[in-house]
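Removed: one protein chain of the complex. Kept in place: all other protein chains.
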């Protein structure tokens, strides 16, 4: 495995249209793992920005009408240029507006990976199911017992969207139409810091740029890297403030040896 | 006292329309004390978001014409639904525009608590006094000598607005029309980190949701929790960076025992 080595060698330039809550962490996490972040949500700037970038990450956390237009326009441009595009459907399901936006994004932009927690991914599937007929998923969180249902659900979504589906939670699931990885990395304390999901999307994008040959494994690496960094930081954190900072420290010190030793993954044929 | 236990049990979902300077800290502070934050300022999203939330916090720090409309619309919706609404009139008094916005907010939205430093609360009273006749307050900061003037001023504002008035400073004052609490918690070093006021507003909102029976005491608890967390962090902080992070650590470790032992409060009949 040379996921991180390749990221650090390639230093992917990643354009983020992302929420203003966690944007600083997203930038610092991207830098820590060896990528180079740039943020812009002005349509006159963002479309052209794709010309010098390797990837686009769209996160709808603090969307507004202006920035949604930018997301769509920049997403189309990224698709034209063959760039990696990652979607974080942050908070989808919470309001009709978010659902509409996700619907439009899925219609207009092709994604390489879609990452969310299970309720976001299920809400996204519901939105998509209006036109696409995706089956509902009963699981509220992924467990050893229900994971095969989650795999089936993710596989179906992959078929509809063409995007690797990364479902984060106590057990993470990352799947395409052939295989699903599960990961036990991370720790429950990470739920109490904001931005872990947003950072994960950025690291997935970096990993996808640097490891183009296998989208599923590159996306899986992105999810594990963040989870492992938090897990390592949690060993010495004194609360959620130092966990937050330690997580960035661990990302900046991360390498493929640490990743290989720390990764808790299993692969399933699905 | 079970303020924090109740917050952690209830995990109030708090919608923030807040400034982009301190929004990450506001989210992490809310998570650290056991609440769940969601940020959106798009009018098509924010009004509906109230349907799934328990509270709304409005902070005008980096207001703009678009987000002010959202503040008013979401505020009205929160009032309709009987949700807790907290106002942080950040920077009011600095410009005529901020004064106009606060005037509109006070006209259109009913608040459970209004929290600011003394110059903000005085500026807000001046704005309100144009129509409401609130007396001026001479104090530039609350001291043991002038505190009864501050109590009287806060009491009058409570009567005009129906909101508990929380005036933060070296001595914090939290008052309704019957009682005023003062708190000596906090430390002067906290003035040199941004966001302590914004975080306080969020913690007040969480405390109000979880402790509905007594707004004055719930608001007071919110003010003390933040002050005490900073005070505890200041014992080992090496500068304002580690004070900032330590404050979040202390919030995440806070419980009612720590609060009860650390609270430096007095109550006055006013």
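First chain written, first letter: the chains are A and B, and each begins at residue 1.
Just so we're on the same page, a contact is a pair of C-beta atoms (placed from the backbone, for glycine too) under 8 Å apart; a residue touches a chain by one contact, two chains touch by 3 or more.
Keep in mind it's a predicted model, so treat the numbers as computed, not measured.
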Of the residues B:91, B:116, B:202 or B:222, which one touches the chain left out of the display?
B:91
Going by the contact rule already stated, which one of A:42, A:80 or A:266 would touch the omitted chain in the full complex?
A:42
What does the interface between subunit B and the hidden chain look like in terms of residue numbers?
19-22, 24-25, 61-65, 91, 94-98, 191-195, 237-242, 244-245
Of the residues in subunit A, which ones touch the absent chain?
20, 23-24, 27-28, 31-32, 37-42, 44-45, 48-49, 51-52, 66, 244-253
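Keep this in mind: only the chains that are shown with their structure count from here on.
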With centres defined as the mean C-alpha position, give me the subunit A-subunit B separation in Å.
34
